[in-house]
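These notes are about the structure you will find just below.
For this depiction, one protein chain was excluded, whereas all remaining protein chains were kept in their positions.
When the chains are written out, they are named A and B in that same order, and each has its own residue count from 1.
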Amino acid sequence: MLAAHVLLAAATLVIVFPMLYAVQVSTLEFQEVFVFPPKLLPGAAFTDNLQRAWEKVHLGRLLANSAGIAVAVALGKTCLSVLAAFAFTYFRDFPGKTLLFVAILVTHMLPLPVRIVPTFQLMHDFGWVNSYQALTVPFFASATGTLLFRQFFLTIPPALSEAARVDGAGPLRFLVRILLPLSLNNLAALFLVEFLYMWNEYLWPLIVTTSDEMRVVQIGIKMLVATDAQAEWNLIMAGVVAAMVPPLLVLLALQRSFVRSISLGQEK
Amino acid sequence: MEAFSRRWTALAVAVAVLLIGTPAQAKTEIHFWHAMGGQLGAATNELVKQFNQSQSEYEVKALNKGTYPEVLTGAIAAYRQKNPPHIVQVFDVGTQTMLLSGAIYPIFQLMKEQEIAVNWGDFIKPVTGYYSKDGNLYSMPFNSSSPILYYNKTAFKKAGLNPDKPPATWKEVGEASKKIIAAGAAKCGFTTSWPSWTMLENTFPWHDQPFATNQNGYTGLDTKLLINGEFGVKHIGQLAAWQKEGVYSYGGRMGAPDTKFISGECAMDIQSSAVIGGFKKSLKFEWGTGQLPHWGAPYKKQNAVVGGATLWVLKGQKPADYKGVARFMKFIAEPHQQMWWHVTTGYLPITHTAIKNLETGYHFKKNPEQWTALSQLSAKPTPNSLGHRLGNFVQIREAIESEMENIFAGKKTAKEGLEAAVAKGNAILGEFAAANKP
Partner (left out) sequence: MKRAVFKNRGLPYLLVLPQIVVTLVFFFWPAFESLRLSFFRTSPFGDKTSFVGLENFVNLLSSAEYYQSIANTFVFAFGVTALAVGLGLFVAALATQKVRGLAAYRTAVLWPYGIAPPIAGIIFLFIFHPSYGVLPYWLGFVTSYEFNWLLKGWVAMALVIIATAWTHVGYNIAFFLAGLLAIPTSVLEAASVDGAGALRRFRSIVLPLLSPITFYLVVVNLIFSFFGSFGVIHAVTQGGPGNATEIMVFKVYKDGFIGLNLGSSAAQSVLLMFVVIVLTALQFRFVEKKVIYS
């Protein structure tokens, strides 16, 4: 038992080391970064580094953009998937149902790299280049979400919806009053996954934004690295730390639901 | 009472005019996309600010769109969507792509049509030659540089070498490196930044050797690379041998190898003159510069070619805007701005007047490192040393560098690697020729 505990602690340490190290470097002075043997104790320059990184690439604005976009996409994807999954599960077969379902699933096979040039072209036709619409709307479709909710709805006892129908409740009322409260864990889990997905998106914002004010934080950090001469790793890592905080908060807030939704999936 | 209220009304109107009136005369916006990050970005913004303050009709909006390739791609996409930036900064290797694009408003034509007089004869030839066609300048040189040798004087002293005499030939580079390593003054002798640019694209013209057929691509599209000849194999083969001995240490692409020099790991670095400004801040030892090393006889000492980037004007914006574009171009080419830009960043001044003014102020006496790069550009260019005009050069450079890595890793001999690079490069050139058939 003790051996297992020690092994677990060691494995965890290996996994979190890169982040702890990033935090540590973010507290050093520029000169201290290149000292050998490498310093492993925190320095005192964190606030200074963060402030300089913050000013250099307007981190505040970038963090707000990233967060806003990620929240919007996560909400949009969740809403649209719930509605679609509801239509696919709780209604009498309607003509074209399979076709529509397959069409949604196929989006899974079309990741962004496969269609990036034409999608960009579309943004311009819509006049959306460098706008929040461009950073959010194209991501609203979610095969994963639709599938997840369809599967989850299938596990809910049919008696529930039958009872609702007998009581004369309409479908939307049933969705809002009964189905959604039952789906909270799944809603939170999907929100988490999609939030992180969008937070991590990098290629698309790089291409579709054309002004400093519209950029996202990943690009800002990359720009800190891309400066001339010697990279200021203490500043870069301060930026990295700032960029780690929002997803970490979301993870902390929603991980219970995430884990529970996985467990529910297993218990069927 | 009435008089009172009338006075108040007048005041209110005056305030309103002050508040609304001034910004109402909207300035014409000129969009300028560039790839200058860090200190260079700050200098670019300062230059733009100076222009905006110097007149009241136009407002240049500068935006850092990422790395050079990202800027080019972004501008092309925007052009195809019919909303291009007015001005885009394109690096040297994008020149042929721009020239054949049909999307550009050549700078000489812009100046002529907007009736802004420019003394083209004042521009220095090795800089404009790279970007001219039929004697006319197509894009405005903005940040030009050439590769020079940086060396660590402290390490040289420790190894018993003369710290005021940088090695001038490759033979001397090898000998100095070995002495430095033996004396424990540094772990390795030298490293090279931008490997293809410094070790091939510049080393070939520097020795008056042809880099590609058709006068390095200037006279036709069916161009083939020539880097796998005797000279290329000798030069790269020697680097590979030195890599094996530890004399040379390959440090990656672009500016990544600088780290080895800054940290003191390598005693010499061959890198663009544009990092002088950065090195002044970050180097904690005594250092100096020398010309790009040469192989000596039987090779002739020619000139280096410029690298860096130029400003291209794109078609497709409102006709009235181009007056402002022309005025901005005129502004940055003026001696005062050229001198400021050179002193601040280390990029080369591009007019004889600017250079003469700098000399008069003893700038080069006080800052000899700033003269090194210019001194390499003084010879009258031959067809081998005018520049390179290759299509899809970005991809070619990438193909060359990946083969250089195979050579330095010992996976291929210099001959095999360079031949593979030529084969890949020629395929890329063929693709470009096919896509640009008239």
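Operating definition for what follows: a contact is a pair of C-beta atoms (placed from the backbone, for glycine too) under 8 Å apart; a residue touches a chain by one contact, two chains touch by 3 or more.
Just so it is clear, the structure is predicted and the values come from calculations on it, not from any experiment.
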Chain B residues touching the omitted chain (full complex): 69-70, 72-73, 76, 79-80, 97, 100-103, 250-253, 256, 259-260, 263, 265, 392, 394-395, 398, 401-403, 405-406, 408-409, 411, 424, 427-428, 431, 434-437
Residues of chain A in contact with the chain not shown: 1, 4-5, 7-8, 11-12, 15-16, 18-19, 21-22, 25, 33-34, 36-38, 80-81, 83-84, 86-94, 97, 100, 103-119, 121-122, 137-138, 140-142, 146-147, 151, 153-155, 158, 161-162, 164-165, 170-171, 174, 196, 199-203, 207, 218, 221-222, 225, 233, 236-237, 240, 243-244, 247-248, 250-252, 255, 258-259, 262-263, 265-268
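We adopt the following convention: only the chains that are shown with their structure count from here on.
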Chain A-chain B separation of Cα centroids, rounded to whole Å: 39
In the complex with chain B, residue positions of chain A that touch it: 34, 117, 120-121, 124-125, 129, 206-207, 210-212, 219, 223, 226-230
Chain A partner contacts - residues on chain B that touch it in the complex: 33, 37-41, 63-67, 70, 73-74, 77-78, 80-83, 255, 258-259, 262-263, 274-275, 278-279, 281-282
